[in-house]
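Quick one: this structure, given as structure tokens, is what I'll be asking you about.
Removed from the display is one protein chain of the complex; every other protein chain stays in position.
Moving on to chain A:
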Amino acid sequence: MIIRLSEFFEEDLFISELKAKDKVGALKEMTEALVNSKRLKHGEGLYEMLQQRESLGSTGIGRGVAVPHGRTLAISRLTVIFARSEAGVEFDSMDGKPVHLLFMTVAPPQERANLYLPVLGKIVETVKSAKTRRQLLKASDFDEITEILEEADEGA
């Protein structure tokens, strides 16, 4: 399955600089962005689900990246909320370091296209590149983010 990551990122679901400094705050802030975008009616359930997923093991995968994820009935299609933190967020990551790039990925359980795991895999693969991580952190606006992701999609 060919996944073009750039197609899953949306400008109103991009948080250029998170206010939160820890995992709880970051998950809440990103969930709130989803509610504000009108793609989700209530944030509490999603936040609880993400916390439950985190209880299995942190989704902070190292290299300054976290990919909190899960399935919820409360959303109609696979959605990625992308956030950055220059200062870093304490995320209980595997390497013990703060995270600077966060890709919250949520999908409905009834998702028929079955994109959830392939999209998670594509995010992980894309951010393995130190150059891409640096570019995503330094991008001045969402258009630039899209260009970086498109370049990564083309290079796949």
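Criterion: contacts are C-beta pairs under 8 Å (C-beta built on N, C-alpha and C of every residue); 3 or more make two chains touch, one makes a residue touch a chain; residues count from 1.
Operating definition for what follows: contacts and distances are computed from a predicted model.
Protein name for the hidden chain, per its UniProt entry and selected from "Nitrate transport ATP-binding protein nrtD", "C4-type zinc ribbon domain-containing protein", "Sarcosine oxidase subunit delta" or "TrkA family potassium uptake protein": "C4-type zinc ribbon domain-containing protein". Residue in contact with the omitted chain (choice from A:I2, A:L56 or A:A87): A:L56.
The set of chain A residues touching the chain not shown comprises 38-42, 44-45, 48-49, 52-53, 55-59, 61-62, 67, 70-76, 94, 108-110, 117, 120-121, 124.
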